[in-house]
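One protein chain is absent from this view; the other protein chains keep their places.
Showing chain A:
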């Protein structure tokens, strides 16, 4: 009985997460996040004055730049940028800062699976660190379905991903745990999708708890 409970507990556990805030001195907020061996660093400038061509008169424009570890930014990275941009846009109260810009810069440090999820989480932590007003925080969780036994594995690393039939990345909001963003690769059925979403939703609580503990540690003055 005990062992079954233990496994059901550890089913929701993700790879160990480590984060350091205020790693960079120039940005208004920064976060270096490690999920297992996947590591990124995110820095936020904002709200700053927007360039005339990118200015939106009634809300803040969000600019995201994602730099991979090697080589220049490619077409693949535009997709990552779009996901980060639209997910952050959903959370930030953009109408608070009309005609200004919030620049989110993410640098990949090491990729060992679950890169998109890690960048989204790092962006969220950097936004918290920068003190940008948000409607809710968000947490991304990665999972995959195994090729042979159709098991769902949460937060797989790059070795496990080689045996993946399908891979999912979900981002949830902290209030109702609804889905903000959803990225999939591979072929899957509706039930598999819903099951994966459910598992990730439960696991997202772990990420939110991590955020809370981290902020408690850094914001001891408050």
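A few remarks follow.
The rule is short, and it goes like this: a residue touches a chain if its C-beta (ideal position, glycine included) is under 8 Å from a C-beta of that chain, and two chains touch if they have at least 3 such contacts; residues count from 1.
Just so it is clear, contacts and distances are computed from a predicted model.
Protein name for the hidden chain, per its UniProt entry and selected from "V-type proton ATPase subunit", "Brix domain-containing protein", "dolichyl-diphosphooligosaccharide--protein glycotransferase" or "Ribosomal RNA-processing protein 43": "Ribosomal RNA-processing protein 43". For the chain missing from the display, the contacting residue among A:50, A:181 or A:203 is A:181, taking the whole complex into account.
The residue from A:13, A:93 or A:194 that touches the chain not shown here is A:194.
Across the interface with the omitted chain, chain A contributes residues 75-76, 78-79, 81-83, 85-90, 171-173, 176, 178-190, 193-194, 197-198.
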